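Yeah, one chain of the complex is gone here, protein chain that is, but the others are all in their spots.
Going in written order, the chains are labelled A and B, and every chain counts its residues from 1.
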Amino acid sequence: MKPDTSTAAQPRRQRAAQDPLWLRVLLTSIALAIVGILIFLPILHVFVHAFSEGPFRYFEHLFGDSANRDAILTTLSVAPRAVILNLVFGVSAAWLIARFRFPGRTLLLTMVDLPFAISPVVVGLALVLLYGNQGLLGPRLSSAGITVLFNTPALVLATTFVTLPFIVRELIPLMESVGPDEELAALSLGASGWQMFWLVTLPGLRLGLLYGIILCSARAVGEFGAVYVVSGRIAGRGQTIPLRVEQLFQQYQSPADFALASILTGIALASLFARRLLESASGPRKIQSATTSGDAA
Amino acid sequence: MNALFKFLTGSAVASACLLALLQPLAPRPADGLLHVSFDATREVLLEMAESFSASCTRNGIAAPRMVHSHGSSGSQARAVVAGLPADIVSLAVWPDLKTVVTQGLPGLVEADWLKKPSPWYTTMVFVVRRGNPKGIQSWQDLDRPDVQVMLPNPKVSGNGKLAFLALMGAGKLAGLSESELEGYLRRVLGRVPVLESSSRAATLSFATKGLGDVQITYESEAELVLREGLDLEKVIPEVSIMAPLPMAPVVRASQTAEHCEFVGKYMDYFVSEEAQEIVVKHGFRPVNPAVIARHAERFARPKRFFTVEDVAGSWDDASKKIFGQDGLFDRVMAP
Partner (left out) sequence: MSSRVPLPGFALSLGYTLTFMSLIVFLPLAAIAWKSADLSWEQFVQTVSHPRALAAMRLTFSTALIAAAINIVLGLIVAWVLVRYEFPFKRWVDALIDLPFALPTAVAGLVYASLYMKDGWIGRFIVPMGIEIAYTPAAIVMVLVFTGFPFVVRAVQPVLEEIDTDLEEASAILGATRWQTFWMVLWPNLRPAVVTGFALALARGLGEYGSVIFVSSNLPGKTEVAPTLIVARIEENKFAEATALALVLLLSSFALLGLINVWEKWSRRHEA
């Protein structure tokens, strides 16, 4: 993997020579303009507006308002649960899909990708239909005193659904590329199944797990459509940060709104940074494509 | 057999993981009363809650904490039906309360609340840009081709429904025939720049995004934007709609007796003189006779009121023929 990057620099300069200078300058400016207007400007906008009344007011907006504090706490409580659930699921499903051939395997692989193809709004609708008082399970659960909808469980369920593919999608190709040889060796040397799992399989997945967790967390923190449908819009009780952002948007609270948005933007930037670090540790990666992944076998 | 056992073990572990992580973080203190209400009441209910708790303290009762949820009237009714653990629900229009009564679990809101008098009323007024550059004074002015009207989506918003009914009522009073009225509505609605989902969203778009020339909204929203010191003016038309704002206690399995008692106290408090002064302060119309008498001058306009019944016969007719699927609203909005 490593020598690849060092030798690539030399021919790259030659390749560039093939385009005339004016074209190079033109295309580079266009590309910079695209990234600048599309991506950089919005980030700058968030932070400029968040701090438009000074840093003191910024922190007052964030932590002085009990509903904002609650939104931060709710997100801190919901997102990690979704990540943990998808982490355990990811390891289990990747082990199943990457290490075994069985009937229905391709179908399962497609099903894992399903949440990518479903509008989050539809996910919210599905949960309402299932757990609402007019729904399939809702009446029975509510007579047992359990409220799922408009409560933390619905937020966790919605977030977990939407972020389901992220970790497992990272682990499957990684596990397939490593192959089962080391694991088989461990078994033949007398290791038990769990010993093999903890000592051989999991350490081999370290980078993929980290990468998946970063992707999954970023998405879980920011999920909007699905939680919007299942939330009770109660200020200061069970609202995630993105929901609170939308609510503040409806209340003229521009600086407070951008202050909260800046947290989300910060998390997004941090996740990009963390991914860069991982990539420089593990070599460049390619995009995981949901449409061409089915024919790995 | 061994494989089946392991399969079931995996299955059980998965269910256990899920159940464990779905538990709410900490059991919420059950002392809060949840008041689910429509969007335009954010400020008034906050002050009401403070004043209620002060009054409780004066009477030597431990005051309950009030928690609020706001959204468009229709979606709030939907949420309560679906199981939002409300203790009190206050909605902008009667059909939304009917939705809660008829579609909710039996007994969620007792049916007789549909017939009880409301503790407050509202009317529809205009908000225009400072100096009223388009000279908008009456419902007829809204028909001018250079006037863009703002109102929220009548399908979900009480403000939207009342604004639409007010347009209809004003048209009828002006002697428009059925087909003329439809043309009037089609022209006015056709120029709406944004059909927001709730009164507050419409106010926001009108006030801060500069969309539209005139907003048809609750008198209370007009008061609010004036208090916020925005570059806007209130215009009260000669005639408008007067509509009761229904409020009712919600009955849930998880409620304590103490909860119910406080809900009753709150509902009683709401029509007291002290509470109704807060109602007036925020631009709603009171029902307490003493308070009405005190503010008679302020309530001199609009000079003439009509009700939903005058416009549409009944709320049930309005829900079906005007706001129902392919009703009048759908017809005038059809491309």
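Convention: contacts are C-beta pairs under 8 Å (C-beta built on N, C-alpha and C of every residue); 3 or more make two chains touch, one makes a residue touch a chain.
Here the structure is a predicted model, which is why all the values come from computation and not from measurement.
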Checklist line | Omitted-chain contact residue, chosen from A:Leu125, A:Val178 or A:Leu199 | finding: A:Leu125
Checklist line | Contacting the left-out chain in the complete assembly, out of A:Leu62, A:Ile167, A:Leu205 or A:Val229 | finding: A:Val229
Notebook entry, point to check: Which parts of chain A are in contact with the chain that was left out?
Noted result: 8, 11-16, 18-20, 23-24, 27-28, 30-32, 34-35, 37-43, 45-46, 49, 85, 88-89, 92-93, 95-96, 99-103, 108, 111-112, 114-130, 134-136, 157, 160-161, 164, 180, 183-184, 187, 193, 196-197, 215, 218-219, 221-225, 228-229, 241-243, 245-246, 249, 257-258, 261, 264-265, 267-269, 271-273, 275-276, 284, 286-287, 289-292
Item checked: Contact footprint on chain B, counting only the chain that is left out -> 2-15, 17-18, 72, 74-75, 77-78, 81, 99, 103, 153, 155-156, 192-197, 209-211, 330, 333-335
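Throughout what follows, only the chains that are shown with their structure count from here on.
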Notebook entry, point to check: If you average the CA atoms of chain A and of chain B, how many Å lie between those two points?
Noted result: 36
Checklist line | Complex contacts: residues of chain B adjacent to chain A | finding: 10, 14, 17-18, 21-25, 28, 32, 34, 39, 42, 67-71, 76, 79, 81-85, 103-105, 198, 200-201, 204, 207-208, 228, 253-254
Notebook entry, point to check: Given the complex with chain B, which residues does chain A contribute to the contact?
Noted result: 77, 81, 84-85, 88-89, 92, 128, 131-135, 138-139, 142-143, 145, 147-153, 156-157, 232-237, 249-252, 254
